[in-house]
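A single protein chain has been omitted; all remaining protein chains appear in their positions.
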Amino acid sequence: MADTAFATVAEHSAHVHDVKPGFWHTYVFSTDHKTIGKQYLCIGLIWAVVGGLLAYVMRWQLAWPDTAVPGWGEVGPEVYNMMVTMHGTIMVFFVAMPILLGAYGNFLIPLMIGARDMAFPRLNMLSVWVFAFASLVLFLSFFVPGGAASAGWTGYPPLSAKVEYTGVNWGMNLWILALALEFASFLMGGVNYLTTAITLRVPGMTFFRLPLVVWQQLTAATLFLLSVGPLIAGAVMLLLDRTIGTHFYLPDLGGDPLLWQHLFWFFGHPEVYVILLPALGFVLEVLPVFSRKPIFSYRGIIYSTIAAGGLSFVVWAHHMFVSGMDPRLAMPFSITTILISVPFAFIVFAMIATLWRGSIRFDTPMLFALGFLAMFIVGGLTGIFNGSAPADIYISDTYFVVAHFHYTLFSSVVFGGFAGFYFWFSKMFGRLLNETLGKVHFWLTLVCFNLTFFPMHNIGLAGMGRRIANPLQYEFLVPHQWVNVLVTVGAILLLAAQIPLVLNIAWSLLAGRAAPANPWEANTLEWTAPSPPPHLNWETLPVVYRGPYEYSVPEVREEWLPQDQALAAPSR
Amino acid sequence: MATRAEAQAIPGILPGKVGVWWFLASEVMLFGGLIASYVVFRLGSAGWSTESAHLSVPIAAVNTLVLLTSSLTMVQAFAAVEGGDQPRLRMHLGLTILLGLTFLGIKAFEYTFEIRAGFTPGAGIFWSFYYTMTGLHALHVLAGIVVNTLLFVRAGRGTRNWHQVELAGLYWHLVDIVWIFLFPLLYLT
Amino acid sequence: MASHGGRPNYVAVWAWLVALVILGLAVSFLPGARSMAVALIFATAVAKALLVALNYMHLRSESRLIYAIAIVPVLFVLGLTVALFPDFVFHR
Partner (left out) sequence: MTAWPEGGVPMLNWMRWLPENVSTYGGDIDAVISLIYYVTLVWFFLTLGTLAAFLILYRRREGRRAAYVTGDRLKESAWILVPLLIVLGLDFWLDLRGAPVWAKVKSQVPPAALSIQVTAKQFNWEILYAGPDGVFGTSDDLQRENELHVPVNKVVRVVLKSKDVIHSFFLPNLRLKQDVVPGRTIEAWFEATQPGQYELPCAELCGFGHSGMKGWLYVHPPEEYEKWVREQWRSS
């Protein structure tokens, strides 16, 4: 991992070759940040389908245990554990990260800061290909004898450290390998994002004129770079425990299973912000554009983001309140955890304040952005239950937790991600999407999302543990089984609700109207490039005169004022 | 039209340097996580110094000097390239590669020596840590040697790649620093 | 171009490094309080690391940004180590 990444960095700063036209160089082995972004998007969407199908099978099993799942058949407990594990792994590392960070980070950062490409285009290409290879490895792990990893996406040893405990041998090793490759890929990506934004900003684009989504992407990249190291170390130890008989996590010869949990969650909590922040960023871009109003307290939001990022490094033990760790650790971590509500409350309030006295247009991107805001509020509030150590004694490892992180992570990917998708699709592909289909997609998704995940709070409070394959084995859960049925119906509908999206994309790519450069009348630099932008983005680079959110400025007649537009009158 | 992306770089900060430093930051976290685990495990349980007593301090001391010296030659290579002195650059790069290989050779000898004595990675938690930490470090040394060899070949073709030598140097010195801590952690205490 | 403040004397730095290695070794073989020796040994290690970072990696003549990138992870590692103490050191 180290050598490839480094070699390319070292090699790279020599030259960026202009890409020769031709299919392979344009679509496959491209160093163009836009193409690479689309590649991340495609792989992520494919994985989303796989992860969704896994969720469907699991939900069916939970609603009607040990009946044949249509299109799959019977699900045994071993297979169920594999599905739980792979669903989590896929959705977090192979859907959320590539789409929110990989796709949009690559596509937006250069366009928004006025760079012709990433700082290290070839490293960028390497990162997406390492990611593709990681995907391949993970995919193959389904088919090796013994089946896929089944120790949960958190892979707690000793369960994950010895073959005898799960009966899974190569599946687990490949799982570790796939994660290691995925981390390598996003390390390269993160280095690239940060370097690009630090060194390649167009004249006039100061740090405090950067669009907020860039800030969010950079914070996310920083969090990832600084948190993943210990987990890689932990993963190496885990792999060695499994393969050459070391004893890091096996108590018999002095190991300790808790070590993994600390290393994993030291990464784990920053990681959830790696997913959340970019989605937050999309919404922060969409809100001002469609309420025709500057974002409320631009700098405050930046400082809050950095504060939240910093805090995310000192909260990890809140995942371990009942893990047997030293009880003295709980209250400090509980306090820092609940404290995180402050920066995020600031951002949420600022978002709502942005709407105040605006002139709000309800186009599809705005609908999804508002949907994210609402769902994120629910997810944030339920987080306080988990953050409070005493409450967590009861709540941890129940479906309440499942509900909470789907309201935060899943809504980040779905509502945040789709807000960005509908907002920038025309810029990415040069075609407009159908508004009506988009609105249908939104309302169906919103309703089915809540139908699926809200009842999980209730069944969780009733005591249903996560990762159990059959609730009917517990007498105290039998009276609540109708909730599981409700959730499953919601989940199936939620999957069906994505059909309008598929139709929309197909319709747009085949028959969609060609997109103008700036369909939403937005200010930021990406809209000054043609749709889709050519290789190297601009004929002549723009120059930046002001911040990104100058909407409805009294001095000018139009409701928007692009960052690159010079004004005769001295502007703020 | 086809300008290099670097063309817009803010004067003073080179993308390569910023990138490598960010990469080094993640490397610090990688080895840091490992070292942190080792430290708390070691402080938390007795009898490790008897285990570590089986390691050969003299060999490791020699290896430490080898690696420190390789850092000197590496930085001398950078000085040479700054002064535009290609032959001196090649000489120092070559020396760095040789010293790196020496380090790996000595390490390999050490490993065989210990494994013959029955101290395999499975022999106990100390040995698990010992092999993981030194092994991971050795891999990094190997990576550095590969990079330096690339630069060595290029320098032969007469490419003026002073910036890349500096970047390779940054990485090489970090690997050196890691060993500076591994040595006392594993051998001296 | 990287800023060319007068470069340090690389050979002199190397001499210091070697001296510190020998000092560390000497201390480790000295009889007496173990904790004292350990403290000294790691003091020499930190000194060596600083010498390399400041001179060979040119942190001396580096911008504040690079400094930040170099310092922050070190702080995080220290924080992580401290947070691991209750579970793995005090607990046994």
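Chains: A, B and C, in written order; residue numbering restarts at 1 for each.
The definition used in the following text is that a residue touches a chain if its C-beta (ideal position, glycine included) is under 8 Å from a C-beta of that chain, and two chains touch if they have at least 3 such contacts.
No experiment lies behind these values; they were computed from the predicted model shown.
Here is the thing to keep in mind: the chain we left out touches A in the whole complex. Touch with the chain omitted from the figure is made, among A:F131, A:F346, A:Y422 or A:W538, by A:F346. Only one of the listed residues, A:F296, A:F368, A:W527 or A:Y545, touches the absent chain: A:F296. When you scan A:G73, A:G167, A:P203 or A:P534 for touch with the missing chain, the hit is A:G167. By the touch criterion stated above, the residues of subunit A touching the omitted chain are 76-78, 80-81, 84, 150-152, 156, 158-159, 165-167, 251-252, 255-258, 291-300, 322-324, 327, 330-331, 334-335, 338-339, 341-342, 345-346, 348-350, 352-362, 370, 373-374, 377-378, 381-382, 384-385, 388-391, 393-398, 454-455, 457-459, 461-463, 465, 467-470, 473-476, 479-480, 482, 549, 551-554, 559.
Operating definition for what follows: only the chains that are shown with their structure count from here on.
For the pairs A-C and A-B, the count of C-beta pairs in contact is higher at A-B.
Separating the CA-averaged centres of subunit B and subunit C is a span of 15 Å.
Subunit B has its Cα centroid 34 Å from the Cα centroid of subunit A. In subunit A, 198, 226, 229-230, 256, 259, 266 are the positions where the chain touches two or more neighbouring chains simultaneously. For subunit B, residues that reach two or more other chains under the stated contact definition are 13-14, 18, 22, 25-26, 28-29, 32-33, 36-37, 41, 45, 163. Remark: subunit B residues 12-14, 17-18, 21-22, 24-26, 28-29, 32-33, 35-37, 39-41, 43-45, 57, 61, 64-65, 68-69, 71-72, 74-76, 79, 82, 163, 166, 169-170, 173-174, 176-177, 180-181, 183-184, 188-189 touch subunit C in the complex.
Subunit C meets subunit A in the complex at residues 65, 72-73, 76, 79-80, 83-84, 86-88, 90-91.
Across the complex, subunit A meets subunit C through its residues 198, 226, 229-230, 256, 258-259, 262, 266, 313-314, 317, 325-326, 328-329.
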